[in-house]
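Starting off with a structure, shown below.
Every protein chain but one is kept in place in this view of the complex.
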């Protein structure tokens, strides 16, 4: 029994079957990669996991509880965090505040009327946020307005925001897309470090096979909304169905 | 309607994590905030002097604003705008119906004074309570939508309140003629004579009571009502600073910045926005209650959309999202309304009497359209000039003046500052 | 520490001018200024007295406000002995000699009511608190009049109402410190009813469109009760929102309602639009129940007539006064020509009834002060209560003591079919004499037994 159990999930958009019949089981403290050509339904699947979309059929169980019908913030509070394809950060706020907010969410839950306390007095939150920024090497940019960061920094910031929540499951949607090689390697190193701690399950969507094979324990290949195959990275590498799926994409 | 580009540069909402390790100062405020609060407190306390810079009887005495009514209006509308800014400045939700809460607060207050006691405190408490409840209902429904859809929902509620108060609710609201205290009103906890009309008081201190001080040609008026309203304003302002600097305030700015990220960070934005809405509704209610406390009368126009629009304009004019901006905006608009509208041609002729007749008449002719009945024209021009030349509102004007001095002093700039400037240039 | 409830700026204007430099803060108390005229708010010091003219300068009634202001300026001129003296020459009381009020030169301040009670009170308070006004006058709607009247009562100064027609002003909201020269809804109804019966017959069926606020209610009630007493039947009465601009959806049901008279209890922009719409829908030419369809507008004003243009032709209504009164109906309305001539010479146009009432109110106040020998509001109230006068254009008039309402003839007018010029839009049909429009002070339309003036308040 994995920490995340996706059973028979299907989702249609009008005439388009975005997800067919997806079954997925992610074991605790592993890194599970989902790969597949564009339009395979990877992002749709992720959206179903965090409550952005509600699947038409099937069930999604996390940690023994169904996530379906729950609001995004409830799902997050269950322990699922997500890094988006285009970084979703608080652009108007400073880098430091961006990290403080998830720390508050972790400590105080989805809502707390702490309108009289001063942020400056929240020493535990500040310490946590500082540690987190330090971990992603952004401490010196703590006071920069987030929207003025470079794209790579924005991704790192978002990663830091997600990690600061200490989620049980971290969903990563192409965390290195558009990154320079060096940045990509940094990200891989960061994720590897986190993974090494063994406190976190990861589910990653990625096109960059270098990233996938560096991190993943298991890989699911998705094509046209259905999982073709699920296996270890070694076995996936030479799998004919995978080649077919990607070759099919190449023809398009 | 979120503003993607504003406010990050504002000092009031600046990230201040660098101050994190400092121990909290006086009143739980630190650094700039404490300075700002002290300045505002001083300005408020000394307002009778500051607003009456010209000697009585001089030609410029026309510009004196230091009489009780206007001073009261400054602080009351200041409260209204501060409250509005908590919603609009922080969350970006533009309510176009906030005057309804002011009106509800006013009606609640006057009924308290008619029925229970002439002491202003229970009336003000009730006005906050009623406005809060009404804001809860309106906010709960309106916040199901965002952006302009939210604005129109709030507008619709306010316009309905206005229309009903003006017409079918006349038995409760007094309709067109509104409600005043009458000789026939006998509040439970008062012993008025048979034909005596009650007066609002604060434990026996009449709101109208004034102390006048003459220094040379100057006359300064210290009005009891003003100081009571001023205490409420300072309290409101203080609470607003606390809120701005609190984790809650940070969450509200997060709502404005990226509501989606907020939800995926495990935060439920609805109760945050609703709480902000109710708080700002209660501020409006407090303002409404104080209006009644200072001047015991309510009319339904107080809830008309133009009144809601006015507080929007006050906030933007002063600088949305800044702490002091809305108060400045409120002061500016009320000053124009009460001072410029009272200048007439006769006064102009007095001013320019020392000039040759032809020039005098010419000057009067040129200025005439902008004063008296033309005060709206001046106001409209002011709006346009401010928004064109000072994109951050009056506060930015202040900042620019301050920066001119600062540049002379030192040329070092912090990361924070350069980031802010960068932000500014990107617009 | 309490020295006054409304500040008295008048004090310093002269007090300081005499060169007194007060090195130490001084508390002004009544005793410190123990002169003849103290013990009340804004007791004028020195040789001037300040009056506050609070009129709508923005919003829909701005033009009416502008006309009121013209009249005020003219009145001040005459009181100060400038110009031709206007009605000072015809006024039955002869205390006004062109030497100001009580020997003090008259100064004035102006303000904008915006036709909003809040703004009107703010403006009035600034006149009282900042400028030291001892009397406030003006206004163009009952909401404002009631609000400002209540303020003046609290502050302890005199309010001389401008144009306000609702019964409430001197009815349930009457105040000891407030006085109204203008007529009211009841009088309109009482004056119109007999003339309507005479002109259109007694078996008419009326359909009312009523502005949905206090003034509309009182006017509808007054006209209904008076016309029903004449034998008319009221088919329906529909309330229309104040903010309505297109009245078509209220007019069309009239067509087939069985009514043969439409009564428009509207004022200002509402009236201009509803009348224009009614004429558009052919109501003027229509016939119903075998009779010519008629439209009635209980309260007429010159500016509304201008706004409605040719649509007012043949429409009956009532007015407080008309500038042609003396010319057409003779000596009884003496004062009219004197005023019109004086006003016309200065401004090149005849005065509106709003201007007239404001001018007259200013004179009445000045005269009352002179007769009382004091600016003390209570003395003024005493002088005005029960005051009978003539020569101010309305014929013999009484300021009734019980409710501070003037009782005089009411003019019934009709829109001219072919107006000769832009100022001559209505013709006088008849004048309903005073006794026909007089009612008991405790009349149910005026608050009944509960209505009370309270006591005069001198303030300070």
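Note that the chains take the letters A, B and C in the order they are written out, and that residue 1 is the start of every chain.
We take it that a contact is a pair of C-beta atoms (placed from the backbone, for glycine too) under 8 Å apart; a residue touches a chain by one contact, two chains touch by 3 or more.
The rule is short, and it goes like this: contacts and distances are computed from a predicted model.
A.B. asks: According to its UniProt entry, is the unseen chain "Multiple resistance and pH regulation protein F", "NADH-quinone oxidoreductase subunit L", "Malonate decarboxylase acyl carrier protein" or "Amino acid/amide ABC transporter membrane protein 1, HAAT family"?
C.D. replies: "Amino acid/amide ABC transporter membrane protein 1, HAAT family"
A.B. asks: Among the chains present, which touch the one that was left out?
C.D. replies: So, spelled out: the chain left out of view touches B, C.
A.B. asks: Which is it among B:152, B:192 or B:347 that touches the chain not included here?
C.D. replies: From the options B:152, B:192 or B:347, the contact with the absent chain belongs to B:152.
A.B. asks: Please identify which residue in B:137, B:381 or B:401 touches the non-displayed chain.
C.D. replies: Missing-chain contact among the listed residues: B:381.
A.B. asks: Specify the residue from the set B:28, B:57, B:271 or B:309 that touches the hidden chain.
C.D. replies: Answering carefully, the residue with contact to the hidden chain is B:309.
A.B. asks: Using the definition of touch stated at the top, determine which of C:43, C:62, C:197 or C:406 touches the missing chain.
C.D. replies: Checking the options C:43, C:62, C:197 or C:406, the one contacting the hidden chain is C:62.
A.B. asks: For the chain left off this view, which of B:52, B:167, B:296 or B:338 is in contact with it?
C.D. replies: B:167
A.B. asks: Provide the residue numbers of chain C that touch the chain removed from this figure.
C.D. replies: 58-63, 66, 212, 236, 238-241, 243, 245-246, 248-250, 252-253, 255-256, 269, 272-273, 276-277, 280-282, 285-286, 303, 306-311, 323-324, 326-327, 336-338, 340-341, 344-345, 348-350, 420-424
A.B. asks: Considering the whole complex rather than only what is displayed, give the residues of chain B touching the chain that is not shown.
C.D. replies: For chain B, the residues touching the absent chain are 1-6, 88, 92, 94, 141, 144-149, 151-153, 155-157, 159-160, 163-164, 166-169, 305-306, 309, 312-313, 316-317, 320, 369, 374, 376-377, 379-384, 386-388, 391, 427.
The criterion applied here is as follows: only the chains that are shown with their structure count from here on.
A.B. asks: Take the average of all CA coordinates in chain A, do the same for chain C, and state the distance between these two points in whole angstrom.
C.D. replies: Roughly 74 Å separates the two chain centres.
A.B. asks: Taking the mean of the C-alpha atoms as each chain's centre, how many Å separate chain A from chain B?
C.D. replies: Chain centroid spacing, chain A to chain B, equals 45 Å.
A.B. asks: Using Cα averages as centroids, what's the distance between chain B and chain C in whole Å?
C.D. replies: Here chain B and chain C have centroids separated by 34 Å.
A.B. asks: Can you name the residues of chain C that touch chain B in the complex?
C.D. replies: My answer: residues 1-9, 11-13, 15-17, 21-23, 25-28, 57-58, 62, 65-66, 108-112, 116-119, 121-123, 125-126, 129-130, 141-143, 146-147, 150-151, 153-155, 166, 168, 173, 212-215, 217, 239, 241-243, 450, 452, 454-455, 457.
A.B. asks: Which of the residues in chain B come into contact with chain C in the complex?
C.D. replies: 55-57, 64, 67-70, 73, 163, 166-168, 170, 175-178, 180-184, 195-197, 199, 205-206, 208-217, 219, 221, 223-224, 291, 295-297, 299, 301-302, 337-338, 341-342, 344, 346, 372-373, 375-376
A.B. asks: Which stretch or stretches of chain A touch chain B in the complex?
C.D. replies: So the residues of chain A touching chain B come out as 50, 52, 71-73, 76-77, 81-82, 88-94, 96-97, 100-102, 104-106, 108-122, 125-126, 141-145, 147-148, 161, 165.
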